[in-house]
Structure formats: C-alpha cells, structure tokens
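What follows is a set of notes on a single structure, which appears directly below.
With one protein chain removed, the remaining protein chains of the complex are shown where they sit.
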Amino acid sequence: MKHKSPLQRLALSFVLGALLLFASGHIDELRAYQGAQAAIFAIAIASIVLLTGYSGQISLGHGALMAIGGYASVIAQLHWHLPYPLAFIVGTAIGALAGFILGITAARLRGPYLAGTTLALAVGLPSLANQFKILGGEQGITVDVGTAPTWIGKEFSQYRWFFWVAVTVALAVFWLLRNLLSTRYGRRWRAVRSNPTAAALSGIDVGRAKVLAFTLSSAVAGLAGSLFAMLLGLVAPLVFTLTLSFTLVTGAVLAGVSNLGGSIVGAVVLVAIPELSGSIASRLGGSEKVTSNLPGVITGVLLILTVLFAPNGPKLPHRKR
Amino acid sequence: MAIFFNTILIGLSSGAIYSLMSLALVLVWRSTRVVNFAVAGQAILSTYLGYEAMNRLHNYWLSLPVAVIAGALISALVEALVMRPLAKRTKGTPVEAIAPVIATLGVLGLIRSLAGMIWGNTFLQYTSPLSSKGFTIGHTTIPFSPQNAAIVIGSVVVLTIFAAIFKFTRLGLSLRAASFQPEISRLSGVRVDRVRTIGWAFAGAAGAVAGALVTPTMFLSPNSLDLLLVTGFVAAVIGGLESLIGAVVGGLVLGLGFAFILQYIGSSIIFSAAFLILIAVLLIRPQGFFGARSSREA
Partner (left out) sequence: MLASRRTKGGIFAAATIAVAALVASALPAHAETGVTSSTIKLGITVPLTGAAAPGYNKIPGAMKAYFDYVNANGGVNGRKIQLVVKDDGYSPATTLSVTNDLILKDKVFALVGTLGTANNEATTRLINSKSVPRLFVNTGFSGFADMKKYPTTFPLFPSYATEAKAMGKYLAENFAGKKVALIYQDDDFGLDAIKGFTTAGTSFVAKIPYSAFSQVDPTTAPKWVTALVAAQADTVIMFGVTSATAVLAGAIYKAGLLGKIQMILGSVGSDGTTLKGLLGPLAPALAGTISASFLPSASDATDEYITLFKSINAQYNAGAVFDNNILTGMNTAMMTVQALRAAGTSPTRASLIKAIETKGSTWASASLSPILYSATSHVGYTGYWFGKLGADGNAVSADGPGKYTLYSTDSGNGPVVKAAATRPAMPAKGLPTN
C-alpha cells in the first residue's frame, strides 16, 4: 500500500484544489451549488467514517450534530457579529463540545443502544429551537454570507463562491483526517473497533479513544453544519431532521464505511440520486400519484442494490480495509 | 387526584401502542441481531392490505388475520431477498453491523413510496367497530377506550405467544441459537437460514398487529407509522433489546414518562423527553432494563 507523507498529501491537495478552482470558473451556477452541496456532504460523511468506520461507534444522530454547528455559527454571525470564517470555527468548537459530552455519556453503550440514543437525540434536538427565542423557532434564522471578498480580486457569483469555500474546507479537512488516521490514533481506533477487549489488553484506553473519536467526529460534523447553514442561508428545525441523519449514514455506507476517500464518492452519489430519480420519473410519466412517488421508489431500489452489491463501497486500488 | 389518575391512564394507553412496535423490533433483534427499521414499512403495507380487506369484507376482525399474514410474508421476503444475501456479503467486513441498517432504511423508503403510489399520499380511514370514546365511570369519561383496551390486550397476546415460543419450543431455541452462534447452530443441525426467516416473519406479524390495532385511532397514510417507529425503537432500547418483556416495559416506561412530562412540565420538551428518558435509563443500565450485561457482542 502506498504510504504518502503528509507533505505529499498536501501537494496533492493543492493540485486538486487548483484544478477545482479552474473548473469552477467553467461550470454553471446550478452545478456549482450541487458541487458545494456534495463537498459539504463529503465532510459530514467523513465525520461518520471516523466515528463508525474507525472507532466502531454507530451514530444515527449526526444530523443533530450538524444542527449544533449550524445554529452556533449563525448565532455567532448575527449576535456576536463574527465574520463567517470565524463563525465556522465557533460551529466546529461547539460541535466538539457537544461531541465530548455525548461521547462520555455514550462510551459505555454498545451498538444498538448507542444507535437508539443518537436516534433519540436526532429527533429531540431540533425541537429545542422552539424553546429558546434566540434559536428562531419553526421558521428558523436566515443568514447571508454574501460573496467573495474584494481582496480576492476575482468576481464570483454566490454559488461559485460557496463551491470554492466548501471545496477548500473539504480538502483541508480530508488532508487533516487522512494524516490523523494514519497515525497511532487511527490504529488505536481500528483496534477498538475490531476487538475492544483485545485493545484494552494491549494497553489502549478504550474509553478515552472512543470519547476522542466522538469529539473529533462531532467537530467535523459541526463544521459541515456551519457550511450547510451558509449554503442554505437558513437554519431551522426542518432542515436537520432524522432523515438527514439517515442520509449521512447511508452516504457513509455507500462510501465503504472505513474508507475516507470513498466519502467523496458517497457524497456525489447522495446528491446525484435525487436528480437521477427525478429525471427518470419525469421521463416515465404517469398519474400524479405515480410520478411523485417514483423517485422514492427508485431511490429505495438503488440504495438496496448498492448496499447489496457494493457494501464496502467503491473498490479503490491499493486500499487496505 | 383525578389528574394524576388520568395521566396514568393516558400513559398506559400510549405505552401499549409503543409496546406493540417495540415487540416487533425486539423480535427481529432476537432472531438476527439486526435493527430493522423496515418494520414500520412492513407494518404500513400490511395495514394497507388490512384496510383493503376491511373494505371488501366489511369486517374488522377478519381483516386482522389478513394484515398479520401479509406482514409475516412481506417480512420473510425482505429477509430472504435482501438481508440474507447482505449478511453473507458483509460477513467480517467493517460494514457488518451498519450495512443492514442502511438496507432496512432503503426497504422502508421503498415501501412507503410504493404505498404512496398505490393508495396515494392522502389520509384514509381504517375503521374499527370498537369505539375510541373513553369508558364512562359514573359521571366521568376516562381517557381509556375500548380500542385502547384492544391495544393492551393485543400487546399482551403478542408478548405471551412469542415469549412462549422462545421459551418452550424447539423453534424458539433454534431462533435464539441461530442468532448468537450461527456456526455452532449449523453444526448442531439447525437450519439457520430458514430459522432466521421465520424470526423475521414473526416480527412482521407483530408489526402488522401494531399497525392494525393502532391505525383506527388515527389515520392511515404512507407516513403515519413513522413516529411510532422512532418511539418503538427507543422503547425497545429502554427495555433492553434482549427481552420481550423488556419491550413491553420499555413501551410503558416511555408512555408514562411522556404523559407525566407533558402534564407536569409542558409540551415544549416532548421530543427531547424521549432522549432524556432514554439517557436516564441507559446511564444507570447501559444495556437497558432487561438487557444482558454480558460481553455478548451487540
């Protein structure tokens, strides 16, 4: 297996970034938005790869963690008047804090019990927006980060700017995670996932490793949530439903849950499937009952088939599980 | 006082509803160690079929076995066509635990969309001859109706039948063995694959009972059992996924918890209430009330 040094990976990221920047000048606004959406999903999926693929903890509530980051970053912009890059950091930090608390609580929980807890969190958390005036209630809080700052010198339409921001952040996050996962932390997490007893016997502090994984994963999810708030220009309870949490886990499985690079494929698939289902449905036509539900049928079938035939995600060369 | 007593009744009647769904989830877990989110989908589809039977036969009691058989069959099909091949392909890989969750989510979405295609995204009514109006005691009407009584009886019946099967029959023993130690069971002559399918069929039947008993108290639409799936799952976890009695206890705990929180604290935290109750239980017993503490890998 090819081991790249952090420096090599950095160079690769820069090349990739430059290519994407070039490409972004040539794609239309709609694709720019979808590209930004995919980049943000990729970050969120990466957070699940870290948590589930590496440390073996299941979360059905990452939508709630995105919500925490999203709301924190919007409040930071509107109430503390922070510029949005700083607000993103706030979102990441608050996400980390939430993850730390959740991680400590969840450290003792196994598989389905953890799944149940995170599920309950996903259902319960967004409704808190109605509790506290500052959280905006059902219709949410809007925010507009504008477009590229003037010192960049180049003109961007808002969606192209979002694309560039999201992709840059995604590249940075992937670079950091890839490096992190190839250190002893990554090895510890994998050990904890495959056999916690053996891991404990070989001196790994299982509890601490799990909490660390949860904290980092939630930080990344919080960052994804902040970017998502930027993209939509809105945070509201309806944005962060249980369905979002399920979608993220689905993306992680499509990625091959322990495959960081697969996150990008997973994200692109998540954005592409509704498009695909929608266009197939409108081509096939039929009564309204049929056309409006056809995308759901196609999505369900695609999902089942993909999980059945490629449960470990895209087969990338030279990649050891 | 009256409010306290009423709150208990409200909690018991909704708790019985959660118990039915949670029983279905625990049944699947005990047979194949998979969390099956498609239970809501199978329940909805079997309820729609029961609804069709109801419209043709004009007899609610006859429509129930139709729903139950439909539920069992659909569930068995899902297991045989999707879950079994998936288990074979993901054995030993990192996705082993989580891929089935995604697969069942896919099945849930598929069934819901199919139901919308066939019956439309609209509200239908599955009528039961039992009244949903509360029993009257003297001058007061209590928040507990004949339909609620049927739900409670239904939970007890489902619990008793399946607990008996698990405990006293060979099939039950095979089910338990096949889920814990499939290899050894196979060596001992247990038809593991077939037994697992039967386990899923049982779960489908239980889910169908849930759908057919609960739907007359509300309305039928492709999404009408969504919330029940969530509360059913939380109830199952509270009870400890290993035990059918736990499933019922979990349902009652959640129902009573909601009713009391709603009455004495307020509706604003009702959704957070599920999380709070769950965390409160799991902090004390991380495996739920009746879950086993052993190192059995979940």
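By written order: A and B. Residues from 1 in each chain.
Rule of thumb we're sticking to: a residue touches a chain if its C-beta (ideal position, glycine included) is under 8 Å from a C-beta of that chain, and two chains touch if they have at least 3 such contacts.
Keep in mind that what you see is a predicted model, and the values were worked out from it rather than measured.
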{"item": "Touch criterion as defined above, residue of A:E29, A:E155 or A:D205 at the omitted chain", "value": "A:E29"}
{"item": "Residue in contact with the excluded chain [from A:A76, A:V173, A:A199 or A:A236]", "value": "A:A236"}
{"item": "Residue in contact with the excluded chain [from B:T169, B:S188 or B:N223]", "value": "B:N223"}
{"item": "Interface with the unshown chain - residue positions in chain B", "value": "3, 6-7, 10-11, 13-14, 17, 113, 116, 121-128, 131-134, 136, 140-141, 143, 145, 216-219, 221-223, 226-227, 231, 255, 258-259, 262-263, 266-271"}
{"item": "Those residues of chain A which, in the complete complex, touch the missing chain", "value": "28-30, 33-34, 37, 127, 130, 137-140, 142, 144, 158, 228, 232-234, 236-239, 241, 243-244, 274, 288, 292-293, 295-296"}
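Keep in mind that, in the parts below, only the chains that are shown with their structure count from here on.
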{"item": "Centroid distance [mean C-alpha coordinates] between chain B and chain A, Å", "value": "31"}
{"item": "Interface residues, chain B side, partner chain A - complex", "value": "29, 35, 82, 85-86, 89-90, 93-95, 97-99, 101-103, 105-114, 116-118, 120-121, 230, 233-234, 236-237, 241, 268-276, 278-279, 282-283, 286-288, 291, 295, 297-298"}
{"item": "Residue numbers on chain A that touch chain B, as the complex places them", "value": "52-53, 58, 60, 105, 108-113, 115-117, 119-121, 123-128, 130-131, 193, 197, 242, 246, 249-250, 252-253, 256-258, 289-290, 292-297, 299-301, 303-304, 307-309, 311-312, 321"}
